[in-house]
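The other protein chains are all here in position, but one chain of the complex has been omitted.
Here the chain labels run A and B in written order, and each chain numbers its own residues starting at 1.
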Amino acid sequence: MSLSRAFFAIIRRDLVLALRRRSEVANPLLFFVLVITLFPLGIGAQPKLLQAIAPGIIWVSALLAAMLSLDSLFRSDFDDGSLEQILLSPHPASVLILGKIIAHWLVTGLPLLIVAPLLAVFLGMPTHSLGILLLTLLLGTPVLSLIGAIGVALTVGLRRGGMILSLLVLPLYVPVLIFASNAVEMASSGLPVSAQINILISILFMALVLAPWPTAAALKMSIN
Amino acid sequence: MFLVPDPVVRFFHRMASPPHFYRFTERLMPWLVVIFLLLTATGLYGGLYLAPADYQQGDSYRIIYIHVPSAWMSLFIYVVMAIAGAIGLVWRIKLAEIVAISSAPIGASFTFIALFTGSLWGKPMWGTWWVWDARLTSELILLFLYLGVIGLYGAIDDKRVASKAVAILALVGVVNIPIIHYSVEWWNTLHQGPTVTKMDKPSIHVTMLIPLLLMALSFNVYYLIALILRVRVELLQRERNTQWVKYRILENRQ
Partner (left out) sequence: MEIKPGYRLEGDDLSCIRDDRVLFEELAFELVPGQVLLLEGKNGSGKTSLLRILCGFREPDTGQVYWCGDAINDSQYYADMAYVGHLDGVKKELTVLENLKVSLALGRPGQYSIQQALNKVHLVNYEDVLVQALSAGQKRRLSLARLLITQNIVWILDEPFTSLDKQGIMLIESLMSEHCAKGGMIVLTSHHDIDLHGVDVQRINLP
């Protein structure tokens, strides 16, 4: 089908672009690591304290890193006119935009999973909760990209959209933060977490289905 | 449009035409003010004077006559904003766009009042100005959502485009509010156990309830008044190039 061809062409294009602009991929990742190393420096390195707040720290940092990476989602396409061409395509814009969001998650969200075990060790998290930490990151970070895409689509046309973006996006990140960090916390104390995981899964599916529509509408508004 | 009978559509289009709205609300306004004053006066009299003091909280519970209606309004206005935004997006009715954005500062104010009075009430109850209570936390996030809407509208220069942006954002927000609310409640029960006391008890005495409902009505009328005033100003500003506005201004000058 030609729609799926267009969808994969967009993903492929964005992955190639990311490969040729590596710094944009590396920056959010470095930020994520850096913020987490700041906490022990700021509050002292008592293992008990760090262990208690580790899930929260990791997830808050993931939220901030995700937000920081959002600007690269549509910025260059907006600046060089590629976005106009994507929106003029006869294919449904929301599907093409979903392709862009997926590619963006692959290069900015997925790497967080790779460094997370390292950070969990830094913060002294028990090893048995590591699996749940990775699972919540796997389920939660795509939601951050999907919801963030709406915010960045609304602000991409603004010269100083950065501040307003955080105001738009962070309140909407609250449910992910709550369920994900809570799941990690429960897992650390050896309690069952299936409820939280199920809720995260349903949030992910809702975001996958619903978020591309307002994103496409907001992009159409932004390029006017 | 589809499923809506033609005369209804025509009625709404007529109502939504800016000059007609402007003239109509001008006549409506004095009535609204009178109703508002009556409701507020009886509500406050009932709440502050007639209603008995609470056997546990004494007189400090009386802040619910401001707090609870404000909290209701804060949610209600967000929903109105989203609905008006959606109507503006789908049917391109300018008045709906303006209603949506004019509601935002009013809703934000009610949210702020709910937070402020909640914290005033918390001081004697909990001994501290702020507790991470589920309701208060939800209200706080709601305030951020309102501020986002207001900030976004202010940041976009072209106001027609900005209205569209606000409508999209309000719709996204309205879908998220129940999820946020539910997640905060979940978080609250896990971290704090059930809260010490609840603001509105399930069994509230009727002499307390009636003034509360009167105050809720009065706040609704107040919202309507504030909304109409804001919409009128915004209409004049946006339609400043049209004949009817020029005509009105000339008329007033004489």
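The definition used in the following text is that contacts are C-beta pairs under 8 Å (C-beta built on N, C-alpha and C of every residue); 3 or more make two chains touch, one makes a residue touch a chain.
Keep in mind it's a predicted model, so treat the numbers as computed, not measured.
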I'm checking contacts with the chain that's been left out. Which of A:Leu49, A:Leu158 or A:Ile223 qualifies? A:Ile223
Against the hidden chain, chain A presents residues 2, 5-6, 9-10, 13, 16-17, 20-21, 76, 79-82, 84-91, 96, 220, 223-224
Even though one chain is not shown, chain B touches it at residues 160, 240-241
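Throughout what follows, only the chains that are shown with their structure count from here on.
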CA centroid of chain A to CA centroid of chain B, Å: 32
Residues on chain A engaged by chain B in the complex (per definition of touch): 150, 154-155, 157-158, 160-161, 164, 167-168, 170-172, 174-175, 178-179, 182, 203, 210, 214, 217-218, 221, 224
Show me the residue ranges of chain B that touch chain A in the complex, using the header's touch definition. 89, 141, 144-145, 147-148, 151-152, 155-156, 158, 161, 164-165, 168-169, 171-173, 175-176, 179-180, 182-184, 186-187, 190
